[in-house]
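Every protein chain of the complex appears in place save one, which is left out.
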Amino acid sequence: MVATTSTAPTRPGGGRSLLDLVLRARELSILGALVVLVAATAIANPRFLSAQGIEDIFLNASILALLAIGQTLVVITRNIDLSVGSVVGLVAFVTGKYVSEAGHGLLAAVLLGLAIGAVCGLVNGLLVSLCGVPALVVTLGTLYVIQGLDHYLAHGQQINAADVPQPLLDLGSGNVLGVPYLPLIAVLVMLAVGYYLRSYPSGREFYAIGSNPEAARLAGVPIRRRVLTAYVMSGLLAGVAGVLWLARFGTVIADNAHGWELKVVSAVVVGGVAIVGGVGTVYGAALGALLLTTIGSVLVVLKVNAFWQDALIGFLLLLAISVDRLLAVRMTRALRRRNARHAW
Amino acid sequence: MSEPAPVLALVEVSKTFGAVRALDGVSLELRAGEVHALAGENGAGKSTLVKTFAGVHRPDSGQILLNGRPVVFHGPADAQHAGIAVIYQEPTLFPDLSVAENIFMGRQPRAGLGRIDRKAMHARTAELFARLGVSLDPRRPARGLSIADQQVVEIAKAISRDAKVLIMDEPTAALTAQETARLFSVVRALREHGCALLFISHRLEEIFELCQTVTTLRDGRRVACEPVAGLTADDLVTRMVGRELDDLYPKQEVTPGEVVLKVSRLTREGAFTDISFEVRRGEIVALAGLVGAGRTEVARAIFGVDRPDAGTVEVSGRPLRPASPMAAMAAGLALVPEDRRQQGLIMEMSIERNLGLTRLRALRRGPFISRALERANAADWAVRFQLKYGRTGDPAGVLSGGNQQKVVLAKWLSTGPTVLIVDEPTRGIDVATKAEVHRLLSELAAQGLAVLMISSDLPEVLAMADRILVMHEGRLAAELPRSQAGEESVMSAATGQRKDTV
Amino acid sequence: MPGNLGRFLRWDVVVTALLVVVFFGGLGADPNFGNADNLAFALGDLGEIALIALPMTLLVVCGQVDLSVASVLGLASALTGYLWDAGVPFETIIPLVLVVGVVCGLVNGLLVTRLGLPSLAVTIGTLTLYRGLAYVVLGTEAVSEFPPQYTALTGNVPGLPVPYQVALFAVLAVATALLLHATGFGRSLFAIGSSEDTAFFAGIGVKRIKLLLFTVSGLVAAFAGIVFTLRYGSARADNGAGLELTVIAAVLLGGVDFDGGKGTLGGVIAGVLLIGVLRNLLMLNDVTTEIQAIVTGLLLIISVLTPRLITLARRPPVERFLQ
Partner (left out) sequence: GTTKESVRTQAPAPAASGAASASANPDAPIKEGLKLAFLPKQINNPYETIVDEAGIEAAKEFKAEAKEVGPSDASASSQVSYINTLAQQGQDAILIAANDPNAVCGPLRQARSKGIKVVAYDSDTSKDCRDIFINQASSEDVGRSQVRLLSELIGGEGEIAILSATANATNQNTWIEFMQDELKKPEHAKMKLVKIAYGDDDDQKSFQQTQGLLQAYPNLKGIISPTTVGVSAAARYISGSKYKGKVTLTGLGTPNQMRKFVKDGTVSKFALWNPKDLGYLASYAAAALVSGQISGGEGEKFTAGKLGERTIGAGGEIILGPPFTFDKSNIDEYDF
């Protein structure tokens, strides 16, 4: 055996600032895009930045952001929940029906919505975590089932704003100290979930599972419990979103939030959450939701031909993920170069 | 002197996978203050035994005793709670998380309200690395770590647990002498603190250096359990293989032919700089160096996996199109990659299909793949390499680590290359097979194959190579002909203390 | 390892058996089901889904997915209408539209291979982009009255109760099945789907193959767009909206593993047919759309649940893990 005379080969230490910057950059770049977009639009049409204009954007983004937060939890564990849209539809309708017929109040509506959402999430979660079946297939399946159920229950009925109790409607349009409830709820949820994911051991386990499920198992991470939690949270937040939908729009038919699953996944992806799991934050996802919503509003305000809107949104989505990716690639290369400089 | 009671023990444990009896009535006792070695050929059941201790596998029959009391582990978490730490044969890291988080996942140091105390976590990680004599940044993500560094992180993870029992499944397979020595000093310290240790390695000299007791497995059965003192390497091999072993390094003398691989001024920023060398027909050239010296990167660039920033590669006098493994293969190159799980094999694909993957064209009849040819091809190589398997139709993932390595080797040799690059060809291979692989490489070289061998196993390098290229921090530090090569000369070049003109 | 039992209980076999049961059950139970007209229609109605499912199967086996297919179909339809309305002869329209399909596929493929982006994310983006472009091309309009010699091609093959597109699909399906299961190319797809690195190290042109598959997917989707347009005699920007999920449902129902590396084309064909036959039977019996959706969803869940439960029953869950 050779004696260990020399010191260990020096390798780069303290890449903290750079790495942290990259991690933050994901959120920062979305924020940057958002600022540019808003600034440009405001120059073209100052009314865009009026109190009403800003309030509208935040109100519109809130529901999407809530769903994106739930979806992030699931996606981080290398799973996906395609059923969120249908859960929102089901919750909005059933809750609407319940409160309008029985004349129940706010609390009952919220509890019912949460319960329905939790049950849907639980079903998804049990199928995925306990039976170990692929998430995409299962949640595509539950998407169809829940949607079918929603349509079956609704069957062409409509809940009208007039039938919805006023306290519930106030939740949708009211505010505290000038801050509307909806964005307030979304931000609170975001901060709580974000803090949990970053600062608690069990929160880190979500990332571990998505990063390498096999290693997570060997490390004794309770995979099933975490995945189940992710789905139940996603379901719960979809339940909240459903109730808020009812509160905000008042009029509800069976088709609400139809096709939103892709919108939510888009927001999450734009927000820098890796679809293959292990990477991303709820802040990014919420910002992604805000960005997508803002783009939608901006195009209307800038009087872009309605026909171009979808095309532009699609294009911007591709741009967002491409830029994100290019930044990541450049960063890896920079890290490699730094390695090189350290080496001699 | 009465023996201390075993901390952890297996009693008559059996475990079968389908038709394979991986463990057959095996008993084993781990005692505090003792390093217990587990020896055996590839597929003897060592890793299965480890996973039984770790709670990954549940025994079909038999018992696990913890401090003399029977226990049942329902999963790895149970075993961890019982104070058992395991270094698995294959690194199991979270690529997206920082090295420190990898080490402390699930038991991070806490600050108030149950929050993670990152500062403490990073400090403790740095401490661990200092103990192991490596300087890795605790904050860097695990993605992109070399296999060796991954192994180091695994080791750090296991020793950070302050466990009563530490089980190590081939922890040194990826390490060079230097890190191995560091690991051993840590292991000895743990032993003195009263830890019970189980150590697995195919490098027999390590067993003699480190361990007090050795248990030998053959075909899932325990054939011996005895003190290491008084045992010779030959005894151990005989117990493992059931017969005397011929020469471990059957190197044939050959006169090198014309140059077939010519690498000129190859550079890839951040990995290696200005690498030039030649390999002739019939020659075995070893590329030696410390972990992270950049050897794997050189091999990848030659084979076209990565695009070099500068420099050229010529095969048989013709320049090679960069960054295309397809072109490299067409020119007669073959690369047995370092990481067999990620790059060498498709775990869920059958053995025969894995073997056929490099020669899809040759296995055709008309436009279609011939299953018969494929099966014949697989059966042929299985015999040549004495593969231990159920059926060639079984998934490659169920093979033991060493047998997987054989499949990867066979997969590349079957392409009939003119230049064979092997990156750690005998990592995790048992002595008998190692001898087999060496004989094979040496025979093929004698038949005119040019071999470029990357290896961290110094005796192997010294015994098998006609010429040794030593890399230090991304540059060629020395070129030593067989006659001048010795442990000292290679190591001093590898550590940068000696520079020979190349 | 699962023995012979496991071999027989592969999900694609189960789906095929299910198809046979449902089909003959339908024949017995519903007098309207078995007649040639209805069967031809039921098959023809699957046309575009079945066509697109072929390249989709290859993609999913390869570990990729193309969610933009229905939008490419819509764009192709809109373009067909636009050009036809502008007086371009149909013989010129077909190649033009197919080229656009190829370009759409190339864009997907390049984004996935050059930038290394996950295909799910990329094609969610192009799903929106291509549908938007379809609206840009044709806006609110609907173009109709296509030349009869072409719309006739959506009818039956003369003398047979089989629509042209079904005949075409049969030929393509056999070709694709051979390609996937009997050639080296097919083998490469499974290898890429299981372990991209290993395939790359084995000298398989991973990027080239992926690019090719996305391109073919775009081409076939555009072709399906033309078929769709002719079959309904109406070119609109919203044609085929939401079709992508049905296609993927059919592929997954056929037992193809969404993580790549596993699946058979036979299973997918059975899956497509099962969805079609079931839907037709349910409709004939006045089962409402809601229930149809629920049935489709449950089938999907069962399709992944059954094989898993069989494995779980056979060995304790702790050991589902290799090495």
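Letters are used for the chains, namely A, B and C, taken in the order the chains are written, and counting of residues starts over at 1 for each.
The criterion applied here is as follows: contacts are C-beta pairs under 8 Å (C-beta built on N, C-alpha and C of every residue); 3 or more make two chains touch, one makes a residue touch a chain.
Since this is a predicted model, take the numbers as computed values, not measurements.
Enquirer: What shown chains come into contact with the chain that's not displayed?
Expert: A, C
Enquirer: Given that one chain is not shown, which residue among A:Leu28, A:Ala161 or A:Met331 touches it?
Expert: Reading the full complex, the residue touching the unseen chain is A:Ala161.
Enquirer: Based on the whole complex, identify which of A:Thr142, A:Ser266 or A:Ser297 touches the chain you can't see.
Expert: With A:Thr142, A:Ser266 or A:Ser297 as choices, the missing chain is touched by A:Ser297.
Enquirer: Across the whole complex, list the residues on subunit C that are touched by the chain not included here.
Expert: Touching the chain left out of view, subunit C contributes residues 32, 35, 37-38, 41, 45, 84-85, 87, 135, 139-145, 228, 231-234, 236-242, 279-280, 283-284, 286, 288-290, 293.
Enquirer: For subunit A, which positions touch the chain that isn't shown here?
Expert: Output for subunit A: 45, 47-48, 50, 52-53, 56, 60, 147, 151, 154-158, 160-162, 173, 245, 249-258, 296-297, 299-303, 306-307.
Keep in mind that, in the parts below, only the chains that are shown with their structure count from here on.
Enquirer: Which chain is most remote from subunit A in terms of Cα centres?
Expert: Here the answer is chain B, farthest from subunit A.
Enquirer: So which one's got more C-beta contacts, B-C or A-B?
Expert: A-B
Enquirer: At what distance in angstrom does the C-alpha mean of subunit C lie from that of subunit A?
Expert: Using C-alpha averages as centres, the distance is 29 Å.
Enquirer: From the C-alpha centre of subunit B to that of subunit C, how far is it in Å?
Expert: 43
Enquirer: Rounded to the nearest whole Å, what is the centre-to-centre distance of subunit A and subunit B, using the mean of the C-alpha atoms as each centre?
Expert: That gives a centre separation of 42 Å.
Enquirer: What parts of subunit C, by residue number, touch at least two of the other chains?
Expert: Residues 321 of subunit C touch two or more partner chains.
Enquirer: Mind pulling the subunit A residues that touch 2 or more other chains?
Expert: If we look for residues of subunit A contacting two or more partner chains, we find 214, 217, 274.
Enquirer: Quick check: in the complex, which residue numbers of subunit C touch subunit B?
Expert: 1, 3, 178, 182-184, 186-188, 190-191, 194-195, 197-205, 261-262, 316, 318-319, 321-323
Enquirer: Please name which positions on subunit A make contact with subunit C in the complex.
Expert: Counting only subunit A, the residues touching subunit C are 127, 131-134, 136-138, 140-149, 151-152, 155, 214, 217, 259, 262, 265-266, 269, 274-276, 305-315, 317-318, 321-322, 325-326, 329.
Enquirer: Would you mind writing out the residues of subunit B in touch with subunit A in their complex?
Expert: Touch residues, subunit B against subunit A: 54, 56, 75-77, 80, 86, 88, 92-97, 101, 105-108, 110, 114-116, 133-137, 139-141, 144, 177-182, 209, 269-271, 290-293, 458, 473-475, 487-488, 491, 495-497.
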